[in-house]
Each structure stands twice: as structure tokens, then as C-alpha cells.
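A protein chain is absent from this complex, but the other protein chains hold their places.
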Amino acid sequence: MTTENNPQTNNPSPQITPTPLPRKAKQDRAPENDPGLWRMGRKSFFSFSAWLAFFGFIGISTIGSLRMMFPRILFEPSKKFKVGLPEEFLIGEVSEKFIDKGVWIIREQGGFYALIAICTHLGCAPRWLPTENKFKCACHGSGYYKNGINFEGPTPRPLERAAIGLADNGELEVDLSLKFKYELGDWVKEDSFYNYVA
Amino acid sequence: MISPMQKFRESEVYKSIFRHKYDDTQRNRALQIVDNVFLHLHPVRIPRHATNVGFTWGMGGITFLLFLILTLTGVILMFYYRPTAQYAYEDMKYLMNDVAFGPFVRNMHRWAAHLMVITVMLHMFRVFLTGSYKPPRQFNWVIGVILLVLTFLLSFTGYLLPWDQLSIWAVTVGTNMARATPLLGHDGPFGLELGMKIDNDIRFVLLGGTQVGPPTLLRFYVGHCIFLPLIASIFMVVHFWRIRKDGGISGPDTTKKTF
Partner (left out) sequence: MKYFLEIVTKPDNIPIVALLFLVVFYTWFAFKKARKNDSQELPEEAKLDDKIQVWPNLVRVEFLGTLIVFAILAVWSITIDAPLEEPANPTLTPNPSKAPWYFLGLQELLVYFDPWIAGVILPSIIIVGLMAIPYIDINPKGNGYYTFKERKFAILTYYFGFLILWVALIILGTFLRGPGWNFFLPWEYWDPHKVVVLNNVDLSEMIGIPTKNPDNSLNIWATLFGFSFVSGFFGILGAWHYNKFKKTETYKLMGPIRYWTTSLLFWGMAFVVLKIILRLLPPVLGAYPIKYVWVTPWFNI
């Protein structure tokens, strides 16, 4: 590389130290009336307001646009649905009937719980493997026991439960918008389990 | 006898387009570069090693070329593609089966995108190995890293558009990482404490909902076809401009005998 276009090797230009212009002392006020930090002449006040307006406008527009990106109404499938009469489920069975809606209904001796079929690792849909008696996620290999507790693979926590209860007509009803997390101690709460003994 | 070509070169039309003569002189070679809006991206003269493919591997240039190809093929695809959950997949099938040259253009878009990711990584590899990020080119390396990220983002947003199984699961996994963002995601460390919920955290903005669904498709489409290419073009302009301002393609400093 030649000298002309390498800024680093240019002969340093002779140092010019700018001599500061002598400051004219402000004499419009006695020191005791000096407003200090807020001292501001007419011109700087206008300049200040103009910048304030400028950045205010930019700031508010940015916030507004960001807020706009959060939809207020979601057009997503209903989170609450009926799944049938309790007698339709077998004790010990993991029912996959409502897997399209993203939930397993599991009946135990004492009642029902609904596990949300979304891997707590990164959201793939795990599968129920009856022969191995576990839920297994294809994406990175997380595995969960039948009760939803994780025991293998990278997932940091158990599956979540959805609210389950009895609707007016005697059918079981699942509400996916109400979630119960084991690690927060939610699984003892009402609606995380529906007590039912036939 | 003068040939028709010669005659054309003498004509008013030719002269109004090309403002210099064509014979092979130093002056015309220089004018060829400076008088052309596209070519004047280049300086008129450069050190010999900068034209050597063994030195630059040509990877930056190929990356830019691929970006142009992607823009062109992408715009053509847009004539046939509707970014809604109802139509996206059907439009892809239509493109692949019944549109004349549809498969060719779509394949070209897909393969050029993959190739661009490869070339951009190799370009970076070369820049590192020749130490070209060293002064005065530090900042252009930073811009390059931004361009790398933009290339990945372009590819990632494009991946959702066919709306097939591959797309939605790749994007589901990808965007679910956002829910684990510290502070800003509802599953991330300190997210809960800051009031993050599934319908107000950073993933919610990316998806436009609580799951990968139609609003996500639209968001990714706009990002993929307008927002990201625009931002990437701006950064590319700055990238190219900086190359010249930083003294052209890097090379050993022969004035300082530091070897």
C-alpha cells in the first residue's frame, strides 16, 4: 500500500492548537441572582425547546409504534372447551382424543388432570409413548413421566397442567388459558386436578 | 469502410449514453469506471494483489451478487405468493407445479439463500485470516458482523414462508428461545418478577400472538420482503463506502518495514 492512501502513514499535519476566544463574562445578573444550572438565555431556551420537541416526537413515535406491535385482540382458537363425560375415560389411560387442541386428559384413581402438550423446553409437541410409559419430545429428546415430571433431556421443568373441571352439563371442561406449573407449587391448587371417584 | 458498430459509436444516441470513447486507452479505461454510476463503486486503480482471487477469494463480491439474485427472484416470487395461512402453502404448490418457471425461480431463491449464508461465513473467515479488521478497518468489521446477523435473520424469516411442517417447527423452536430471554421473556430468568406473561413479552411481539400462527406469517413476510432487505441494503452501502474510505482492500503496508 502506498503512502497517499494510508491515513496512518501520512505526515502528521503540524499541530494547530486553537486559541480559545476570551469568554465575555456575563454581567446581566448579580451572582446571588444567578439561577445556576437552569440559567438559560432566550436563544438557548429556543434551542432547548426545539431539541426537546424533536426528541420528544421521535421518542413518542417510537413508543407508539412499539405499542402498535402488541395486538390487543387475538384471533386464536378458543382456549376453553368440553372434553366429554368423566365416565368416557379409563383409569390409568392417557387420552389423546384432544391432542388437536394440544392437551392430554389423564385419569388416575382419584380423578383427572390435563397436561398441556407443549414441551417446556422449546415448545415442540411431545408424543405419548404407551410402551415406554413416558412423554417424549422429538426436538431435543426431553422425556417426562406420565405425571408430567421431567426426567431426561434438556428441558428445565415439568409439563404444565391446564385447568380442568366440570361444566354445567356434567361434562369435563378444560381451560388452556389457566396454567399450573409444578415448580411454582401450583399442582395442589384448585382446578389443577379434578377429584372424581366413580 | 467503417463498420456499423463504428457508426453506432459515432451516433448521437451512443454519445448521449456513454460520454467517452471506446478505444483502449488509459484515459478511457479510467472514464469507464468514473462515468458509470454502478462501476464507480470501484476506484480507478487498485494494487494488483487486490484483484487476486487467491487473496480475497471473491467471497464478499459473491455474497453481494447473491443478495441481488435473491432480491430479483424474491420479487418475482411475490407475484404468486400470498402471506396468509390459508393460501401460503397452496401458492407454493401452485408455484412448484403450475407456474411456468415457478420451480426454477423458487429453487434459485432457496439455493441462493443457502449459498449466501455459506459465502458470508467464508468471507468473514478470509477477512480474519488476512487480519483485515485491523486499523483502520475496525469499524467495517463491526458493520460486517451486523450484515452477518441480518443475513441469518433474512434466511430465518424466509424459512417460515412456505408454511409447511419444516417451516413452522423450525420457527416454533427458534422463537421459543425468545420466551427464555432474561428479563424480557416470560420463561426467562427474572421474567416473571418483571411481570412478563405469555401475552406481553418479547416473543409475543415477534409472533403477533401466543403461538406461531397467521399473524406470525404476516410479520415474518413483511420483515423478510421489506424491512430486513432494506436495512441490509443500507448497511451494505455503508460497508462498501467504508472499504474505499479505509483505503481500499487491505494489503501489507510496504512503507513500514515491519515484517
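As written, the chain order gives the labels A and B, with residue 1 at the start of each chain.
Note that in this section a contact is a pair of C-beta atoms (placed from the backbone, for glycine too) under 8 Å apart; a residue touches a chain by one contact, two chains touch by 3 or more.
Just so we're clear, the structure is a prediction, and the values are computed from it rather than from any experiment.
Asks: The chain left out touches which of the shown chains?
Replies: When the full complex is considered, the omitted chain touches A, B.
Asks: Sort through B:7, B:45 or B:82 and give me the one touching the missing partner chain.
Replies: B:45
Asks: Looking at the whole complex, which of B:5, B:166 or B:237 touches the chain that is not displayed?
Replies: Hidden-chain contact among the options goes to B:166.
Asks: In the complete complex, the non-displayed chain touches which residues of chain A?
Replies: 1-2, 99-102, 117, 121-122, 124-127, 132, 136-141, 143, 151-154, 156
Asks: Touching the absent chain: which residues on chain B qualify?
Replies: Chain B touches the missing chain through residues 26, 29-30, 32-33, 39, 42-55, 57-58, 61-62, 65-66, 69, 85, 89, 92-93, 96, 103-104, 106-112, 114-115, 117-118, 121-122, 125-126, 128-135, 137-139, 141-142, 145, 148-149, 152, 155-156, 159, 162-170, 173-174, 176-182, 185, 187-190, 211-213, 250-254, 258-259.
Please note the rule applied: only the chains that are shown with their structure count from here on.
Asks: Centre to centre, by mean C-alpha position, how many angstrom separate chain A and chain B?
Replies: The separation of the two C-alpha centroids amounts to 30 Å.
Asks: Would you pull the chain A residues touching chain B in the complex into a rising list?
Replies: Interface residues on the chain A side: 1-3, 5-9, 66, 69-71, 74-76, 122-124, 139.
Asks: How about chain B: which of its residues touch chain A in the complex?
Replies: 47, 135-136, 169, 172-173, 176-177, 179, 199-200, 204-205, 208-211, 213-215, 247-248, 251-256
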